[in-house]
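Every protein chain except one is present and positioned as in the full complex.
Here is chain A:
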Amino acid sequence: MAAPVRGMIGSTSIGNTTSFQKKTRSKLVSIPGTRPSVQNGQLLVSSGVSSLDYVIGGGLAVGTLLLVEEDHYDSYSRMLLKYFLAEGVVCGHELFLASARDHPDDIMQELPSPIVDDVAGMKISEGQSQPSDPENPDTMKIAWRYQNQPKVQTALASSVRFGHYYDVSKTMEPELRQAAKCHSFYQLQETPVVTASSPLPSPYHSLLKSIQTVIRKEGFDGSTPQSKVRNVLRLGLHSLGSVLWGDDVCCKDNPAHCHALTTFLYILRGLLRTSLSVAMVTVPSHLTQNRAVMGRIIRLSDTAIALESFKGSEKETNPLYKDYHGLLHVRQLPRLNCLSCEVPDTKDLAFKLKRKQFTIEVSSHQPLSALSPQHTPNSHPIALRVHSYGTSPNPNEQRGVKTPPRLLTSAVSALKTHSTVDTADQRVGCNENDTD
């Protein structure tokens, strides 16, 4: 299904939620690393993890906010943040990183390195010297292969591929990292500004001011002249709501600033809607005592997922989960410019961090006893693999498998499809079971 072409008036005003329609032909510059959604024509960017893109409906829509509820040790949510930023570096987007605990430069130095053959089609900025080898015309062909796909992709032929793979055992080359423009905000180094008239406490207020300044100065809200190439700003905000941000919503039952984080998210969403930016915010939700506040925070964001890792919990030794590192809960999916949202087939998802891929798979529980002897480990119902967008070149084949809604039959279809999709995984090299 191609992107719907609608009869809307000019999409060049950035007051819209950035719906770039194909029908205004050559006026619009296509931004590298983005593609329109097949559901509603929204402009999407990749989150850095292809299977996460699939789960949230193709990617992150520009102008929206992704909320990640951290796992207990903040290991996988931090990994997701690094994937998000690394994807921004590879696609040439601008970055804004704010954190209170670790210095933003430390986080930037830990970005995973992209896997080389994906980067071959990449447009590295002008300072970089490309080794001129005769392989180059051939590697360009890999990107050109996607030219023959339906018109959703052909208009973006000149730009970079959507979604890349990263090797977490290596860090990104410093030259590649420095080619990207990164603004950082380190809370511990900011001088507190007394804002008596604002309901927001100082750290959040200065963070919002800083984000607004960057958006204005770099022209993400459309205030610069047309000659400048349009780009997307990726905002990564680490561990908002923790005490280091001056917020006590995570440590007290009746916090004094109980509306600080929610007001912050409200204003942040306003800033995102009026500019070409996308934000990923991680929140240590396991520390908040009050579930109602978490519910409000989820409502105030567009896409919300929660990570629950098995480390240290009794689920670690549960044979059902032995292949996985944790569960991924999709709390909310956005309805952007349309009535219906992307409804996932199932909500039982588990993730696994391997060296070359962060996989998210369907984990279905057998309603009957799963520990009965006839279930051998190989025919385990968990084995339903989801086609991530990166492996399947055909964008229309977004749903590898159609699972019926009833749990009892999903295991049967899982067993049926297990054999067919296995070959696809071997292509990507998913067979390695070692992690970092």
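Everything that follows uses one rule, which is that a residue touches a chain if its C-beta (ideal position, glycine included) is under 8 Å from a C-beta of that chain, and two chains touch if they have at least 3 such contacts; residues count from 1.
What we mean here is this: contacts and distances are computed from a predicted model.
Novice: Would you kindly match the missing chain to its UniProt protein name, picking from "Trafficking protein particle complex subunit 11 isoform X2", "AP-3 complex subunit beta", "Elongator complex protein 6" or "EF-hand domain-containing protein"?
Specialist: The chain we cannot see is recorded in UniProt as "Elongator complex protein 6".
Novice: Going by the contact rule already stated, which one of A:I115, A:L244 or A:I267 would touch the omitted chain in the full complex?
Specialist: A:I267
Novice: Write down which of A:L200, A:I305 or A:L349 is the residue touching the left-out chain.
Specialist: Within the whole complex, the residue contacting the unshown chain is A:L200.
Novice: What residue numbers in chain A mark contact with the hidden partner chain?
Specialist: The missing chain touches chain A at positions 6-9, 15-17, 19, 197-200, 205, 208-209, 212, 254, 259, 262-263, 266-267, 269-271, 273-274, 290-292, 295-296, 299-300, 335-341, 343-347, 405.
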